[in-house]
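Working notes, beginning with the structure itself.
Every protein chain except one is present and positioned as in the full complex.
Naming follows writing order (A and B), and every chain is counted from residue 1.
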Amino acid sequence: MKFILNFWVELGNWLEGVLSGWGVPTWGVNLIIDIVVVLILLIVGIMAVLIFTPMERKVIARMQDRPGPNRVWPYGVLIALADAIKMLTKEDITPRKADRALHMLAPLLVTIPALLVFAVLPFGFRVIGQDLNVGVLFILAISTIHVLAILIAGWGSNNKFALLSAFRVVNQLLAYEIPMVLCILAVVLLTRTMSTQGIVEAQTIPFFLVMPIAGMIFLICAMAEANRSPVDLLEADSEMVAGYMVEYSGMKFAMFFIAEYVNMFAIAIIISTLFLGGYKFFGLEDVAPVLSPFIVFAKAVFVIFLMLWFRGTFPRMRFDQLVSFAWKFLVPLGLVNLMLAALVVKIPAANPSTVPWIQGAVMLAGNLIIIAVAFLILNRTARRVDGPSALKRIVATER
Amino acid sequence: MTVSQGVFIILGIVALAGAAGVVLNRNLFRAALFLILSFVGVAGLYILLEAELLAMIQLLVYVGAISILIIFAVMLSRQMMSSGFQARNSDWFLGVIVAAGMFAVLAIILLRVQWPTADSAVPKDLISQLGQALVSPSQFALPFEVASVLLLVALVGAVIIAREK
Partner (left out) sequence: MLSDYNFIGVFVIVAIIFPFVALGLAWLLRPKKPNPVKTDTYECGLQTTGETWVQFRAQYYIYALVFVVFDIEAVFLFPWAVAYSKVGLYAWVEAFIFLAVLTVGLAYAWRKGALRWQ
């Protein structure tokens, strides 16, 4: 019974026992287990693409009151496989004057960080690739390689549109990275450790209920980092015709898309780790740790559904609106949230066991006050920019 | 030869090859990319020294921010944008002499100085101790605040210079 409950950990121990029983030296055992875990993580990542592509298309289609893809097998769920076969067999056209080495380098540089993030994500109770001491910093550092890859893709295509769109995407990604880092700082403040497993362990209350501002800012910034609507200006077909990917076809284009969906899945798991409590579910993971990967997966699906909901609902933002929103609203909000969190953590309580609850309640109250003040300021600014007077002007000219 | 030494040699070659590529490459954009390769090599060397915080900071700041800044700066010059631009330098012989002289000075310093080695293992809560050192008034609190003033000066200077059209 204990074997079933602790299934994933016991599986690892059993494999280790079998390998060392065959006489493989210790470093060999470690290496083989590492390779097996890496392959499993890669397969999980690719499976995520295969599952979330049809999910996205069906969910957004239903939101737009149409059936979505429904030809490939019952209800169109294997659409990603059809896409994969199509991309594999398409001709790879490299523009004549483009830099061949750079043109080929960019898709590689896009997929590698997307896959590398899976090494530190906690997929369950003690089910993690490698629990680094600087887990969240590793995730941040690896994500910045993605920015560079886009710049190389834009330059290597020798195309005006690709280059222009690459500049804009890089600026968007840079603008939304600072509020993301500030929110992660607020979480690290509460948990006193940068390791992802430590952050999950420290969440007696899910952090989204304690710091809703940080959660929402992080969700917005993560969606902007993954180039998802409503900030996907550069992928929109009506804009720069697929932007920096315009000169890519076949498998290289597929790599960009695989990287985007893998990124989306990784971000969903990061959000569930940082703010939704990871593999914790009202103590279920103590009773039956075998269910913890399913808990993580369920929370990730919930976050992805949120992202799809945003995509199906909001119109796209213009580039200058996008960037102003990040620098002028999200960064000050993130700073205020960080200072508030730092202040609240220092509140002492008489009884040490109620400290998390008291601090959590005060932090939630402070967050709600900040949200109210922020919306008041936004209201006043919006009224000044295009308020009733603008509407009256428009109506007057039309008459 | 242990695995550590092998990895060190590989990372050293990566860092040096990147640096060589920066100098020898005619295409400015490719030179910038080789610089990024060199940064990644240095980050790997930091990991080998068990300074993982520094390695991640190197990747985050150098590869993520400063290399993009360098590429943008390279693209600001109009000649770069036209294809086929090659960088040329006619004084390269003088450069070789100066570089060789500096290499000799650095080599002598490296070989003669008795470098202090840490005799205890790296503590487990390294980052926590670093954080405490950064804010404690008897250690590094003042440089911490001066760093913020330095960043302010950089920001103000950048805004002023970039706005002069």
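Assume contacts are C-beta pairs under 8 Å (C-beta built on N, C-alpha and C of every residue); 3 or more make two chains touch, one makes a residue touch a chain.
Remember, it's a predicted structure, so these values are computed and weren't measured experimentally.
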Partner chains on view for the chain not depicted: A, B
Of A:101, A:298, A:342 or A:382, the residue in touch with the unshown chain: A:342
Hidden partner chain, touching residue among B:19, B:37 or B:61: B:61
Among A:53, A:193 or A:292, residue touching the chain not depicted: A:193
Chain A residues that touch the omitted chain in the full complex: 30-31, 34-35, 37-39, 41-42, 87-98, 104, 107-108, 111-112, 115-116, 119, 129-133, 137, 158-161, 163-164, 167, 170-171, 174-175, 177-178, 181-182, 185, 188-189, 192-194, 241, 246-247, 250-252, 254-255, 319-320, 323-324, 327-328, 331-332, 335, 338-339, 342-343, 345-346
Residues of chain B in contact with the chain not shown: 7, 47-48, 50, 52-53, 57, 60-61, 64-66, 68-69, 72-73, 75-76, 78, 81-83, 122, 124, 127-132, 134-137, 141, 144-145, 147-149, 151-152, 154-156, 158-159, 162-163
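Everything below uses one rule, namely that only the chains that are shown with their structure count from here on.
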Distance between the centres, which are taken as Cα means, of chain B and chain A, whole angstrom: 29
Residues of chain B that touch chain A when the two form their complex: 29-30, 33, 36, 52-53, 56-57, 59-60, 63-65, 67-68, 71, 83, 126-128
Residues of chain A that touch chain B when the two form their complex: 97, 99, 102, 132-134, 137-138, 140-142, 144-145, 147-148, 151-152, 155, 158, 170, 174, 177, 192, 194
